[in-house]
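Removed from the display is one protein chain of the complex; every other protein chain stays in position.
Take a look at chain A:
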Amino acid sequence: MKGAIFTGLAEFVEQEHSLTLWLEVVDSCTLASKGEYLTTEIYDDEEFFMLAHALSEKLATPAPDLYRGFGVYFFPTLMGIATKYASHVEDVFDFIIIVDSVIHTEVQKADPLAYTPTLLYDRPDDNTLVVRYLSKRKMCHFAEGLILGAAKHFNQKVELSQSQCLLKGDDHCLIRIQKR
């Protein structure tokens, strides 16, 4: 996983809680990187899961909530990189739809070692978007957070529900987004 996600997480903890909490969490995990992250480097996915797990324990927050919260927090950072691909976009659905075909594709091209999820879409009606999420990392709740972050960015209200989930053993996650 890209170092940017790790540094983002560190920032999230520092902002929402405290630097010391982050330092404690890093200390409590045995990390090959020793917690020294460079945004451009790639680190073992396992490190992220360990950190997130330790955090959720320390804060007594369920992991899905933690991932979701981090996603909402992290979206503006990601959006900062992506503005040039989404300058013409005004709607959250239109934006989410280009994440797979444009934004993640660009990420992939810039760093062939990067791994982004596969996102597939269906728009049964104007107010509904279904996102099929496929990834070895099973970080669908992080995706949910990013989606909520995106809605916030475009000043739109959405509600999310998942009918199928990789974490429950399904073949994919189906995230249904409903505009309110």
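One rule holds in what follows: a contact is a pair of C-beta atoms (placed from the backbone, for glycine too) under 8 Å apart; a residue touches a chain by one contact, two chains touch by 3 or more; residues count from 1.
Following the convention adopted for this analysis, contacts and distances are computed from a predicted model.
When the listed names "histidine kinase", "RNA polymerase sigma factor", "sn-glycerol-3-phosphate ABC transporter ATP-binding protein UgpC" or "Transport permease protein" are checked against UniProt, the chain not shown comes out as "histidine kinase".
Screening A:Met1, A:Val72 or A:Val131 for touch with the missing chain picks out A:Val131. Summarising the interface, chain A meets the missing chain with residues 38-40, 101, 105-106, 109-111, 120-122, 124-125, 130-132, 164, 171, 174.
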